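Below is one structure, written out as structure tokens, with a few remarks after it.
Here the complex is missing one protein chain, while the rest keep their positions.
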Amino acid sequence: MTITPDPSNEHAMPDAAWTRGRVGLWLIGARGSVATAAAVGVHALAAGIAPATGCTTAGPGLAGVPLPGFDEIVVGGHDLSTVPLARRAEMLADAGMLPASVVAAVHRALSAVDAEIRPGYDPATHAGSQADAIQRLAGDISAFRTRHSLAHVVVIDVSSTEALPEDRPEFHDSESLAAALADASQAILPSSSVAALAAVESGSAYACFTPSAGLNLPALRTLAERRGVPYAGQDGKTGETLLRTVLAPMFTERGMHVRSWAGTNLLGGGDGATLADPEAVRSKLVSKNRGLLSLVGEHVVAPLHIDNVPDLGDVKTAWDHVHVEGFLSTRITLQTTWSAYDSMLAAPLVIDLARLLSLADAAGQSGALPALGFFFKDPWGSDVHAFADQATALRSWASETGLAVAPAAAASVAIGGVR
Amino acid sequence: MTITPDPSNEHAMPDAAWTRGRVGLWLIGARGSVATAAAVGVHALAAGIAPATGCTTAGPGLAGVPLPGFDEIVVGGHDLSTVPLARRAEMLADAGMLPASVVAAVHRALSAVDAEIRPGYDPATHAGSQADAIQRLAGDISAFRTRHSLAHVVVIDVSSTEALPEDRPEFHDSESLAAALADASQAILPSSSVAALAAVESGSAYACFTPSAGLNLPALRTLAERRGVPYAGQDGKTGETLLRTVLAPMFTERGMHVRSWAGTNLLGGGDGATLADPEAVRSKLVSKNRGLLSLVGEHVVAPLHIDNVPDLGDVKTAWDHVHVEGFLSTRITLQTTWSAYDSMLAAPLVIDLARLLSLADAAGQSGALPALGFFFKDPWGSDVHAFADQATALRSWASETGLAVAPAAAASVAIGGVR
Amino acid sequence: MTITPDPSNEHAMPDAAWTRGRVGLWLIGARGSVATAAAVGVHALAAGIAPATGCTTAGPGLAGVPLPGFDEIVVGGHDLSTVPLARRAEMLADAGMLPASVVAAVHRALSAVDAEIRPGYDPATHAGSQADAIQRLAGDISAFRTRHSLAHVVVIDVSSTEALPEDRPEFHDSESLAAALADASQAILPSSSVAALAAVESGSAYACFTPSAGLNLPALRTLAERRGVPYAGQDGKTGETLLRTVLAPMFTERGMHVRSWAGTNLLGGGDGATLADPEAVRSKLVSKNRGLLSLVGEHVVAPLHIDNVPDLGDVKTAWDHVHVEGFLSTRITLQTTWSAYDSMLAAPLVIDLARLLSLADAAGQSGALPALGFFFKDPWGSDVHAFADQATALRSWASETGLAVAPAAAASVAIGGVR
Partner (left out) sequence: MTITPDPSNEHAMPDAAWTRGRVGLWLIGARGSVATAAAVGVHALAAGIAPATGCTTAGPGLAGVPLPGFDEIVVGGHDLSTVPLARRAEMLADAGMLPASVVAAVHRALSAVDAEIRPGYDPATHAGSQADAIQRLAGDISAFRTRHSLAHVVVIDVSSTEALPEDRPEFHDSESLAAALADASQAILPSSSVAALAAVESGSAYACFTPSAGLNLPALRTLAERRGVPYAGQDGKTGETLLRTVLAPMFTERGMHVRSWAGTNLLGGGDGATLADPEAVRSKLVSKNRGLLSLVGEHVVAPLHIDNVPDLGDVKTAWDHVHVEGFLSTRITLQTTWSAYDSMLAAPLVIDLARLLSLADAAGQSGALPALGFFFKDPWGSDVHAFADQATALRSWASETGLAVAPAAAASVAIGGVR
């Protein structure tokens, strides 16, 4: 396959002018499969050799919103792995996940990203206090910002799912947390929270794409608000859960009663292996079911399994069986089977988040951004789970924020238009 | 199973007071399975022995809208069949579709409905002109109105799907149509249109729940508008198509490209037999696919089959296979299998339409009601197919219309509230 | 529905004459749903008001084998429940599992069965030693045999799945087991094994339709062989597992490699509740997967879940996802969704076992009958799991045994004929 830039590629050039400078996308877990797909994608979109399919920000709903172009995004990040990104991308191409021709075309760009990846925080080998670790990580991010003269940096956690930590008093009080962090004999925060605090310390916007603790501890959120950074989370809504949040409102709108919603997820790859750990999977399962129960009621029976099936590789197959009670107690059943490379569903959302958090940052917004709940299983700052309502909220927020950032450019955006 | 009225049954007593009198529900195809289920249901809901599950008008979205109570609905209709309704209901109970205990509990009420069913128009045996037939049918409806002192009558066509007629000049000009109707040597209109015109002549609101021609001929719609009746259509959106109109917007909102959407429907019963006729099925297939193509684009490959499988009876099973292109051309597939008694999905919508068209009529509205497109595969007066947008439009219309009809009662309705 | 005996009902009158007298079917768990379905079925078949659909013994493969007629089977059993069988049958008819008209037609016969049901062994309330309990239960069976002048009695365990007991030395040595049983301060055997031993003591043939311990303890099998009774087991192969044992040989015969075989079972009803107990489900899961792994190799990844979903009632829905590697490592996937009333799949097999074990008993066979492995997930005395091979073995055994029992009658049986 020969690839030539497509001059008619509208998505590489958003309609509304973004005049706020280049932005950094700093990925926690920068050599993982989601990050690799996102890095390959950003550069393919920037080069105009692939359309922005799968990006909400390139879709009709957000047309006219001033967002950084794909060629204005610089990628870097933290990871414990040292496998070169280009090698990782080739492996994913061999596995059928990434198109080999696109990987080949962005080879040079991936090497440039490699030069921007720093070692992540490793609790097993880190010597000093967690405060030291946070300072080192924040320093990496700040240096990245300076090195590339970035107007905004967005840190997104796409690392492996961790077990959730037991609750502790320090998680609720920033003073006692600070004391514990300074104590080299303790390692009070899980890795995802160390990384999140480093993002905050570096003054970066932050998004948590995993169900790990991340910034989701009260003391950390207090610190983020004090620092004035915008943030969003949590746990990317990519496949089965996405489906559920469009189907469940259909049933309730029609006055039907969902009685049970059973689900089984099969996947291999790194994610499969991570989720084979019963502790790690617990946080994932809770996160996956929360939106469903919020939409159809806590009384619904909703068994849910995630099975590690290594031979399936990165393709995730999810089967759902829904039993709904209709008119005069009639039985309705719906089965869905969804099959896709999970990381390929996640990657465009990561790019969307980088663009939209840059916009929020440019508009001076801080704290949790409920409108970005659209992207997450567990929306921070919002209890809206119904997909269509989330879409409406996102459009509305993006349109208003866009007007604040670039009044003239955004003048033509249709607000609240019917899809 | 013993059934006792449930005093806590909120759905039997809508919040907002309806003060506009009793309403008639006149069913074309009054002894068919949809009509039988609707008749059983109305009386079970009126008696408070079953909840209004499956009725949109009893759901959270329309709470506070003043609508006739279930016990304010009187049922009658036209049919060619003479099988007693109670017998028909027992047969459907034997087949597992209707609950036997509910059928037994409303036996007396069904006999009363039987007394309100008049012979339908039969082109094979009708002697005079079609104008005569229309006058006779309209007379039946008017007598029903008078007999029961009904404030409003809603005629709903739930009869078997017909083949669509070839287009003719008379369908576009009400004068030449009138001339043709008066000519006993011609039978220019299909049965569904004869019935629709009778509804108009009798000054009743009208809804077309089938894909047949019905009122959907320009000259007929002109006559309906002249007569000032409200109407809605067409082809009830009950199962597979309902599903498609929530799934398709999910893909487009997320910037994904639907490449193909293949579907197979298996069903037996009367509907299966009707749709085994290639001519009848053609109108159904066109209607089923129209919304999909409108939502995802005309370029989508969308083979669709309806197979008559008599042994499956009234349970319809629909399998859809959706191929979607995502980020960097990645392949996403979704399969859905929906299984339900189709008539049990339709019946509550028929009751909803009776209530909502009564409201429109009470508010003095006439012509096509785009907000009722929510209930149909082929919405008249609207090109909105996305389910969530239809739900928003329905709520908004119902709320405003309710305010017009009963200003005080509707004061507490939340307008445009997020689900 | 009116039911009239069907004079042409071939299945009520097997071709080959059975001249060995009436047989007793003694069910452990005689008021459960499998037993109720079997009791309703035996009497419906005996009366000629239903065909023997679902009975292997009435199928083409065993034509000509001399087996007791359905009207020669007398039903009794043990249970802790006291709900009348006719009431239980009506409840199952209300739930849609049994046809109401058939239940009504056999009402009198069910009352007669009721009179043959004795209290089962209840460890919670039993006062003496387990030896006492066994003697009491065996006495019940012997009295049943005498009361009805039965030539053969077949005891079949269709009670709820138990947790498997921890292994103990007494399970391997009949002498020390006898001592422990005589000691009223111990309750060494699980209930299913107490019942199995009672069957052996009463000289009855025995089949274990559940994955519980039953007769499957070495010391018990020694006692059974000493007593000379024929027996078969274990765990009826009804749905998903049946499917697996025809699909797996297809793949291996074609030289394909099964890589993973994931399964999820959803069910409610009594079985769902029983299997919600993690201990009880463990024995079930092991039993379900054993045949699969034997057919495709121990290396296959085979996660398996059984979820209790009460709203689904007695309908079991099982989804399997099979990943197979084909030529040049190509990926083949197969998904199956099986949906049925599980007890209705089991009941005809229970009747088949009663007839075939009577035949074995008449032929003087004793010990484990490997040919009856056809009916079980975990065949005793055989490691053949492939369904087609089991069918061949069953035909061959039935034909030979039939010849031994009734040489003339069975002369026309085609041996080894191609299906």
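Just so it is clear, A, B and C label the chains in written order, and each chain counts residues from 1 on its own.
Quick note on the criterion: a residue touches a chain if its C-beta (ideal position, glycine included) is under 8 Å from a C-beta of that chain, and two chains touch if they have at least 3 such contacts.
All values reported here derive from a predicted model rather than from experimental measurement.
Of the candidate positions C:181, C:347 or C:368, contact with the hidden chain is made by C:347. Residue C:98 is the one among C:30, C:47, C:98 or C:156 that touches the chain not shown. Considering C:143, C:163 or C:388, the position touching the chain not shown turns out to be C:388 (whole complex). Residues of chain B in contact with the chain left out of this view: 259-260, 262, 264, 266, 301, 303, 305, 307-312, 317, 319, 321, 323, 325, 333, 335, 337. Chain C meets the missing chain through residues 37, 40-41, 44, 50, 52-61, 97-99, 102, 242-243, 246-247, 249-250, 252-257, 325-341, 344-345, 347-348, 384, 386-389, 391, 393, 418-419.
Quick note on the criterion: only the chains that are shown with their structure count from here on.
Averaging Cα coordinates per chain places chain A and chain C 52 Å apart.
Between the Cα centres of chain A and chain B there is a gap of 43 Å. Note: centroid distance chain B to chain C, computed from Cα atoms, is 49 Å. Counting partner chains per residue, chain A shows two or more touched chains at residues 325, 333, 335, 337.
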